[in-house]
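First the structure, then my questions, so here it is.
What you see is the complex with one protein chain gone and the rest in place.
Right, chain A next:
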């Protein structure tokens, strides 16, 4: 990355310069110093109490300080600037040497103190920024930077992982509580505490979280706790969260993102809507090296984007989303600026004069908020009794002027394309108003170019015809739905179509039309009585925001059709099957005209979103839309449905539809508990009836005419209406449903109800009006009246909070089907296959680029990560990547590549799950002889059945590499060197070329040599096979660990409580009596405090550096405890946390 750095610049030491005061910090001792720099080490390495307290303080203040640092002296002051830190003496020495060499001489030359300081700071800054580009180290928030560093060091997280935020929190297990820090990053949630010598460390992957619940704290008093439940049914309880709701929201948002990735990750097969390309065209696959390079290099824009702390990004994202959803704006819009404002409706001249004198607000004015995005200006009235809301696309604004004469107020007058006048009085602070106007000016300028598209666009709007002077003629040229040709369903007279049309004409004249239509107080009423046929399509698209999308993407629909003309995809085939069975009772769909229309819209959409492609039920929805809408209108409305109204409904996993079923059931439980209870008892599955309601928006369940009425409300009010109608259906039929005892009876009741929607409720009523009321009217009434608690906001929240469960369900289903559908299970057990599956998709998950769909096959880079999680020897640690192991690394990667090629039986340069199962299954099940043969063949590069000298050498090197962590006993080393020696002795000529001088090793000889060495024999017999970890780590580990922690915590607490904390060092190991119970606390030599923190319990005791560098992704949790002193059985202290306070007091006094 940073090629022009001085050659010996030590990595990972330099920090962004921060101030420290050496006068108040008693814990450091100076090792080296010169005129400008000081090298320091943490003191108090021998005193147990001191060390414990040091850790405690560091923990409490979240300043997990590495034990070495280099400071720059600012003249005579005690304030220094920290420029480097390190965990080991060696590292800091290297940094010191570099500083001595490069910085010190120049600092001396510079004259003034400030000049020196600036120079040092700039120099260090530039180093750090170059080294750490793309990480939180260059984040603008210093606190985040520090926390991020300690988070990543503590948990050994890759530097590309971004910390979102960190919070003070307490972590509870069954028996103890520890106070520490909760870190939330993009992919992890972590807890760390180091109190009184006891370290608690917990790392969870966000993608493994299945449920997040707000809870009361353990004592039940404060609502400051959160409970997390992971997929393996473990629960984690955190309390003392002062910003509990913020933590909750953040977690919901992040886990939501993780879920999206997960869904993409495990969805079966590739994009169904993607064009099918014949094999011949796919041959020029990118070579592996290129893939590696592509993954390793981060695009610069990505880096810049991430310089801001993640938390701010997330907050902004959320705000934007709410804004967009509220006004149904396209996804490209961002909230640029907001200002409080009063809207003054257009007035006649004389009226304006009369109000212009006094600045009082007239009764017809609306006070609210004006918001601005790139292409839209929105206004929302915030007065309680008044309703007014509208979107003013900037491309429809012809003129903006600032009205003079009202010196105190910023008054803006806007004139739109249709000559309607909008006046806004901005009521914010002066600066705010000025800035708003600036942004407005800028955004307006950018939209000018789109104004030219307006005329042709308006020609496609029915409202233009309705309001035109020559109405009859104008109607002829407006495109519309199939109803224009094949008649609209229903009797127009009975529907009172003409009078509805008249009402709408008045409304549009008063409140603007199509792109600039306002939502006034009577707007919902007009919609709820049913839309008139010829306006229906336009109101649908205006309400849903599909119209903005259509305006901004004019021509897209036609282009898609042309680009993909005659192209095939899986989705196109599926669409073809369903064309003839989409609303076949409507006349148009019995002709090719209607069928072709439907085909065009559905295929264009499948090309637009190949990942979704086509889902059955989309045909039903689209065929309904097309009766009232042109193809282009239907196309964009379908987009809005799939992306905004019904996210995930039609995706390959259909998670959105399942999610809404869960929410529907939840709502039933809260609103009609008796019915819910009955369904549960009678074992009635709600979804068998209700899923189709949601999937096809009731179009399939109700008589068409009523379904369109529901659609009218749906487009205006959003997805909540689906729930309200559903609940009302159940409520109205409640008595009948309580009698139903199985799914079948349940279905009958509902079916009969839907068939009777047109029946009058009061057939014998006196008045004609009462007689005309139908069951459908009742349904709408009940839906709105009794279920008004269901709002779009609540649905959105419920979707967020329930999605984790749904995704977990889908995942486990996908996993089981994938395992069930394996052609060859390679004799692996179900559990082993399960572990392989998890590890396979885990590796793919983390190598997926954000927002991008992963290939169905695993490439080499991902495979390396995967193998590392399966077998220890395949893990490339940081140490493996150091310079002195460079040669070995090459050998290792060479072997890994051959193994990859072996597993990649179809030579596709990528591995499917089946490939992995077959390949690893064979290796694991190989007996001694087969395993030798397997290694033999793997190294027989020319496939001649013999190993050449060179190949023998490579085999030995591979073995050495596999043994690299085997420790120093040397038997493996001896084994391999013995093998090499004897192999050369047994080289022979090939049988068919006996005269040749070239000598080879045969398989037979190879076996013989290996069998002669016990170490090697053991290795081939079972050691290698067993090195593949295909069993789940036992869950019990967690609980027993908690117990150990608890025990040692008590021991430590009691020690302090009894005032005997400062025991003499050195005696601790020998004099300690048996700990209170079964504690097996590791006793750690004094000088390893910081190194040892990263030890993982459960992994073999390897040298700590190696462990430190392993990726944590395969072990989801680790709770590590450590006690640096022997235990004593003393009286137990009550609350160890109190001790912290006391210690802190003491510290302050000293």
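Everything that follows uses one rule, which is that a residue touches a chain if its C-beta (ideal position, glycine included) is under 8 Å from a C-beta of that chain, and two chains touch if they have at least 3 such contacts; residues count from 1.
Quick note on the criterion: contacts and distances are computed from a predicted model.
Trainee: Of the options "Ras-domain-containing protein", "DNA topoisomerase", "small monomeric GTPase" or "Ubiquitin-conjugating enzyme E2 W", which is the UniProt protein name for the chain that has been left out of view?
Mentor: Of the names offered in "Ras-domain-containing protein", "DNA topoisomerase", "small monomeric GTPase" or "Ubiquitin-conjugating enzyme E2 W", the one UniProt assigns to the missing chain is "Ras-domain-containing protein".
Trainee: For the chain left out of this view, which of A:100, A:685 or A:733 touches it?
Mentor: A:685
Trainee: Touching the absent chain in the whole complex: find that residue among A:806, A:874, A:962 or A:983.
Mentor: A:806
Trainee: Among A:387, A:432, A:700 or A:888, which one touches the chain that has been omitted from the display?
Mentor: Of the candidates A:387, A:432, A:700 or A:888, A:700 is in touch with the missing chain.
Trainee: So which of A:90, A:398, A:567 or A:748 would be touching the chain we can't see?
Mentor: A:748
Trainee: Given the full complex, what residues of chain A touch the hidden partner chain?
Mentor: Those residues of chain A that touch the unshown chain are 268, 574, 577-578, 580-585, 587, 590, 615-617, 619-620, 651-654, 658, 661-662, 680-681, 683, 685, 687-688, 691-692, 695-696, 700-701, 703, 741, 743-745, 747-748, 751-752, 754-755, 802, 805-806, 809-817, 820-821, 830.
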